[in-house]
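Excluded from the complex is one protein chain; the other protein chains are retained at their positions.
The block that comes next holds subunit A.
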Amino acid sequence: MRRLADLYERLDQTTSTNAKVEALTRYFQEAPPEDAAWALYFLTGQKLKRLLTTKLLVGWTQELTGIPDWLFAEVYASVGDLAEVIALLLDNLERPSAPEELPLSLWLTQRLMPLRALDVTAQREQVVSWWRSMPRREVFLLNKMLTGELRVGVSSTLVVRALAKVAGLPAPDVAHRLMGTWTPSKEFFQQLVSPDVSDGHHSRPYPFYLASPLEQPPESLGDLSEWLVEWKWDGIRGQLIHRRGDVYLWSRGEELITDRFPEITDAAKALPEGTVLDGEVLAYEDGKPLPFARLQRRIGRQKLTPRVLAEAPAAFIAYDLLEQDGQDLRALPLRERRERLAALLKHHPAFPLSPAVEASSWEALAHTRSEARERNVEGFMLKRSSSAYLTGRKRGDWWKWKIDPFTVDAVLLYAHPGHGRRSSLYTDYTFAVWNGTDLLPVTKAYSGLTDEEIGRLDRWIRAHTREKFGPVRSVEPEQVFELHFEGIQKSPRHKSGVALRFPRIARWRTDKKPGDADSLDSLKELLHAGA
């Protein structure tokens, strides 16, 4: 328990992610595996089934401290965290017994779990005797466990990074081992950080091959006939695996999303064993992709009710075959992988093949590209027909040729300081457009300016602040920026009624006056233009 308290303190006492990973790594290396397993259980956001009601804990605290109800409520309002309030109030308890150290796993299995079986009097006796024997920071952690809400404030990505360091393995391998349900035990943790990769679980996907943005004219790529052109689908890139009777759907973010798309994973059981498809999960209806916003509705849901499934039906559009009959095909030329894929999918109409876009010339292709928005796609993918399936973002064979973004000229209205190395600079901006004679905030944007421009704008913001609200400053509405974005949708949650997708700053339009900025009406017209 003390070691966990040390870890908690270290994580809590830094805002640096590197320092957090370092603290986690040290903990996982030093803690006995059975304790590390339990720490991991909490670090990954898992909770114990409730052991006690908070009402009991509050009652015992009041009995021990003589704090009346109204004062407890007053204190709780000023602290906002029950476990912390109790730890702070109990800080002056007589602590007759010297702190006794018990490993975390034993705390859980021998002390906390058995609490459920006790009656209230015995529960009280137990908990109070622990409170009396522990220093404040451990009382705080104990309370967190008792109330079932031990959140540590580190992302699972950081936890995985630390575990990967301990195991000496790539992070995805560790992430895979963490997938699914597991019991916190010595064996589990040892297997998790074992450098032995022969466990090669059949759930494991291949690393994704990523395309680079096309910045040069497409003609520079040479003869169009050497290229496979596909629509760039606006969904979730995924790998669909059917091996040894099990189906796994992985997102590009190394996240297992099998359960999120039952219609896809059910259909995948019909694929031959030893098949791995690369493709895109889309909201899809009547043979056509739906806007990304529909898919988003699906992603945000905790429960997949029949209504949700009907509102945003999903499909997996396949564009590559990475494994067939258990054989890794990645070294084959794309042309051949695609032939095999087409042949395979003939028998599996549930998986549409991402069609090749035919055009006679690059110029004709550019013309076809203008249909992209109506088709709810983001542009083209250009893949060299002879290309192998590489790992990561390797330039040369795969390009994404996106349609030009939407633009809007907007006025800077608010500024907020950034994080990390930008924490003393105003780098987060809120922009507004005209709504009648008022400027109405429509979007925030963070990126797009050079360091030099950020510095200049920071000085301007400080010199032209109207009001401060905590860290936020409102500024004189004078500076106009050209923003780019990929889409726009209705949003009742925003005052403007619209939300922009991927907004970023394209240019600081020092040549423009606030009066030259766009209006909300002109933005809303884009809603109907298939944006």
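One rule holds for everything that comes next: a residue touches a chain if its C-beta (ideal position, glycine included) is under 8 Å from a C-beta of that chain, and two chains touch if they have at least 3 such contacts; residues count from 1.
Throughout what follows, contacts and distances are computed from a predicted model.
Visitor: Given the choices "Phosphate import ATP-binding protein PstB 2", "Ligase-associated DNA damage response exonuclease", "Polar amino acid transport system permease protein" or "ribonucleoside-diphosphate reductase", state the protein name listed in UniProt for the chain not shown.
Guide: Not shown, but named in UniProt as "Ligase-associated DNA damage response exonuclease".
Visitor: Given the contact definition stated above, which residue among A:6, A:81 or A:149 touches the chain not shown here?
Guide: Touches the omitted chain: A:81.
Visitor: Using the touch definition up top, pick the residue from A:68, A:148, A:262 or A:326 that touches the left-out chain.
Guide: Among A:68, A:148, A:262 or A:326, only A:68 touches the chain that is not shown.
Visitor: Using the definition of touch stated at the top, determine which of A:417, A:477 or A:514 touches the missing chain.
Guide: Of all options in A:417, A:477 or A:514, contact with the hidden chain holds for A:417.
Visitor: Footprint of the hidden chain on subunit A, which residues?
Guide: 12-16, 65, 67-68, 70-71, 74-75, 78-81, 84-85, 88-89, 91-92, 417, 423-424, 458, 462, 471
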